[in-house]
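Only one protein chain is missing from this complex, and each of the others stays in its spot.
Up next is chain A:
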Amino acid sequence: MGSSIRRTDLLALSNLRNDGRKPDEIRRMRVQLGPVSNIGTDNSSETAGGSALVEMGLTCAMATVRGPIACIRRSDELPTQAIVDVIIKSVPFASSGGDRRITNPNSDRRFIEMSHLIKRSLEATLLLQLFPKSRIQVTIVILADDGGRLCCAINAASAALIDSGLPIKDILCACSAGINISSDTTLIDLNRQEESSSHGSKSGAVHLPCAMLPQRGTLVLSQCEARISNFQTLDRVLEAAMAGCRVVFDIIQAAVRERASALMQLRNGQGTVIDSFAVA
């Protein structure tokens, strides 16, 4: 018993997490804009389309955006602004261990909840009043899940929005943060192992996904299911998560700039854009 209370881990011994990161480092993140090229081309020129593939460590999500398009039912339409429609799915082989239940994404509550959360965050990001009575459709597929799939999905959706060119207030960025109780350290961008150790059994541990508009400093989403004993703890975790979001912002922005400069070159006839997907 004594040992289980006093048990320490790598973090306390060397300030490294189990995968070798420092507590304030996010996983390796890759953003690919426009992996799917024929979105939005079928409709009129008013409809934009975009896609993005975002990898955060081993978690990988792909998002596509179409819009503005007509609502399916008239009753869904809003007179002043567009509605956002988010569908999120997971491929059956996404989970990297443990949780391998194959669920129906239409009825799986976790996905329904996630789609609501993402919908709200996107509504806070998009300039919806520009497209009344229309609909923007976002489809996200989780291709691999090694923890932080909500954040990865939001980042993918955000990057896809940028790719589509729909007007947004800021780049929506998401990152999670948590607390490792045995050493009382704040961690950001938790992977599956860290996430699962923060659930249930180990009390005092916290896992808090958060999304924000970094340049405005607006927090649009934070979700915490753990019991937090005081406000200082919450502040600490939130602070860390927001720092993580800013790092994500830099990475997305870098990817956007790179893509844009490639497109510029293409426009000037200086090069070709070769998508890995297009080639295949």
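Rule of thumb we're sticking to: contacts are C-beta pairs under 8 Å (C-beta built on N, C-alpha and C of every residue); 3 or more make two chains touch, one makes a residue touch a chain; residues count from 1.
Methods note: contacts and distances are computed from a predicted model.
Per the UniProt record, the chain missing from the shown structure is "Ribosomal RNA-processing protein 44", taken from the list "Centromere protein X", "Ribosomal RNA-processing protein 44", "3-methyl-2-oxobutanoate dehydrogenase (2-methylpropanoyl-transferring)" or "FAD-dependent oxidoreductase domain-containing protein 1".
Only one residue in the set A:I26, A:M114 or A:L208 touches the chain that does not appear here, and it is A:I26. In the complete complex, the hidden chain is touched by one of A:D76, A:E113, A:D184 or A:D235, namely A:D184.
Interface residues of chain A with the unshown chain, by the touch rule above, are 1-8, 10, 12-16, 19-22, 24-29, 40-41, 48, 50, 57-58, 96-97, 100, 146, 162-165, 167-168, 170-171, 182-184, 191, 193, 200-204, 214-215, 227, 229, 243, 246-247, 249-251, 253, 256-257, 259-260, 263-264, 266-267.
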